[in-house]
Structures are given as structure tokens and as C-alpha cells.
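On to chain A.
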Amino acid sequence: MNFPGIGLLKGFVVTARNFLGSYVEKDRLTTRQYPEERPKLPENSRSFPFLVFDGEDPEAGMRCVACKICEKECPPQCIYIIQDRDAAGKPLKRPRIFDIDISVCMSCQICVEVCPFESIRMDTDYELSSFDRFGSLVLDKSKLLKSNAYYHGIHPTEASETDARIEADRKKKEAAAAAKAEAARKATAEKAAKAAHPPEETK
Partner candidate 1 sequence: MICESLKTCFDDPGKFLGEWFVLLPALVLLLAAAAAVVLRNLIHATLCLTLSFIALGILFIALGAEFVGFVQLLVYVGAVAMLIVFAILLTRPERLAKSDTALSGLGPAGGALAGFVTLGVLLGFLFTSPIAKKSLPGPASAPVAEIGHALMGDYKAALIVVGVLLTAALVGAAVLAMEDKNS
Partner candidate 2 sequence: MNVTLDGETVVKLQPVFGYLHRNHEKIAEGNSWLAAVPYTDRLDYICPLTNNWAYTLAVETLAGLEVPERAEYIRIITAELTRLQNHVAFMGFILADMGAWGSALMYAFREREKILDLFEALTGARMMCNYMRFGGCRCDLPSGWLESAGQLVEGFPAFLDEMEALLTGNEILLARLQGVAPLTPERAINGGLSGPILRAAGVDYDIRKVDNYGLYSRFKFRVPRGRVGDCYDRFMIRVLEARESVEILKQALVGIPDGPVVNPKAKQRGFRPPAGEAYGRIEGPKGELGFYLISDGSDRPYRFRVRPPSLINLTLLEELCLGTKIADVMVILGSIDIVLGEVDR
């Protein structure tokens, strides 16, 4: 029945249900008391990038080879890589300086996509606020490096897929290396064999 004021009453009924409901139903009280209750983030949520290293020693096990693809592809250009050189000045396959300026980074995860060596991944730690605007907002290599075990901790499925891919690449490389070594050995064997019989042909 449509007597004037019925719309207002229905509105009051809804607000009353929500008021009483907030004491009863869990769904009607959605605030999370943040410092006490930490939100449970879904598995592939991302905050800022970090570098993965295998094994124990961060420096040695680092996967990054300073190919600078992520530095080129990063939309806001917030990654700085300077390649390491050994004593003789020959460039090494390792970055000496690897800074990410997280005050500029917009956590868009393109660096993770374009990295051919699976060396950069997205972290889930979001409590990074600091008092010092410059120093602590530029994460240098030491702060960025985190172990593969940590990576398995935060993104289990993605980490296992990455490991499987790396396993597959390594096996393929070994197979290729073995095949090449095999071919090289066969070639040397033929050369040796040819060297052994050259006198007959030249008669």
C-alpha cells in the first residue's frame, strides 16, 4: 500500500536492521582493527619488487645478471643498475649497484614480467613508511635481496612454477651442452681419425 511516508519507513527499517545486525551478523560489521588484526592478503597481492637469490650467500646466489632490461622497461624509470667490473675492468654478470626508488615505483610489476632470468619478484610487505624521505625510501641491493625460501613463503604457487621453469631451462641447457660436447667430441674424434689416415689419400 502506498500511503505517503512509506518510503521513509522502509528506509528506517533498513537502517534499523543494519544497526541491530552489526551486533549480530559478522557480515554487517566490516571494520578490521588494523594494528591488532592484520589483513590476510590473497596469494598474489604485490607491493614492491625484491631480488631473489638461491642458496645461502646473497651475493653469490643472486640470479640477476644486470642485463638492464627492467631498467629500460620500467614505466616511471625508478630502477638504477650499474654493472660490476672485476679488477681488470672486464664487466661481470652481476650488478654492483641495484637501487629501486620505492617513492617513485608504482608497483606495476612490469619488471617482473620482462625479466628473462626470473630474478625480480613482487613482495607483499606493505609497512614501509619511514621518516627520512630520501635515504630509506631508496632500497639498495642489500635491502632488496631476499632468499628463494622467503619467496616460497609469500607466493608458494608462483614460486614453485618459477622453480619448475628454471629446472626445465637448466636441464635443457645441460642437454644442449651435453649434445654440443658430444658433437665437439665427435668432431675431434673425426679430426683425429682423419689425421690418423691422411697419408693414404695423399698418395
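The set was built so that all candidates are chains of the complex that A comes from, given by their letters.
Just so it is clear, a contact is a pair of C-beta atoms (placed from the backbone, for glycine too) under 8 Å apart; a residue touches a chain by one contact, two chains touch by 3 or more; residues count from 1.
All values reported here derive from a predicted model rather than from experimental measurement.
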| request: Spot the contact partner of chain A in this complex among 1 or 2. | output: 2
| said: Looking at the complex, which residues from chain A come into contact with candidate 2? | reply: 4-8, 10-11, 13-15, 17-18, 28, 30, 41-46, 69, 73-75, 106-110, 113-114, 122, 157
